[in-house]
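Missing here: one protein chain of the complex. Every other protein chain is in place.
And now, subunit A:
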Amino acid sequence: IVYTKIVVMSQFLVEPLAVAKIVLHACKYPHTAVNGVLLAEKPSPDSSNSSSKPIVICNTVPLFHSNLNLAPMLEAALMQIEATYKNYAIVGYYQANELLNDASPEGVGAHIYQKIAENSPLPRSLYILVDNKAIDRKCSTIPLIYYQRKEAGQSQKLERLPNSAVAIDDEEDCLETLANLLVRQAYRSLVDFDNHLDDIGLDWTNSRLAEQIRN
């Protein structure tokens, strides 16, 4: 990670792997809503919990592409994630809405995000909404919109974060990688938790895809 001035001043830093998996998941199922969770390294117990350093979102787990608002499979998935990724914590949530023009983070997604935020060991949690209209094969911009819950008060409302609050690690390279992945239709090999439940031989950690993306 290159700690440029932009990175240091932001609240979150999202790594290319996370960005890629979110966009690929949305592209795999353009006709339905999809969602998933964001992972970051668990803070070591002796490190000072300084809220000034950006929280690094290094990976995601794509969850579902149907019936996002049913609880049991969500619970099963979250338990499996916690059991598998012992050194990582769930620190956020992402969603791509079903309709092209629907840019609202509210609804079931917001509810899931609130629960995640309550249980996260890190001081801040991120909600990433995919900007459906901004996805295109040329990948000129990162098609993501960021939200966070308001800390003060009991309000469940989400507030939109300015793009400066969330930095993408090595953004140009990330966009190039994303464009390559879309051209190669790499989303066809992405496995989300729904796919895994249909065939448990499929690897929902997407380790092979991660290797491809890193190279």
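Some points to look at:
The working rule: a residue touches a chain if its C-beta (ideal position, glycine included) is under 8 Å from a C-beta of that chain, and two chains touch if they have at least 3 such contacts; residues count from 1.
As a convention for this text, contacts and distances are computed from a predicted model.
Considering only "ER membrane protein complex subunit 2", "Geranylgeranyl transferase type-2 subunit alpha", "beta-fructofuranosidase" or "Phospholipid-transporting ATPase", the record for the omitted chain gives "ER membrane protein complex subunit 2", by its UniProt protein name.
One of A:4, A:84, A:141 or A:164 touches the chain omitted from the figure, and that residue is A:84. Residue A:73 is the one among A:73, A:145 or A:179 that touches the chain missing from this view. Interface residues of subunit A with the unshown chain, by the touch rule above, are 31, 67, 69-76, 78-80, 82-84, 99, 101-102, 107-108, 111-112, 115, 119, 185, 197-198, 200-201, 203, 205, 207-208.
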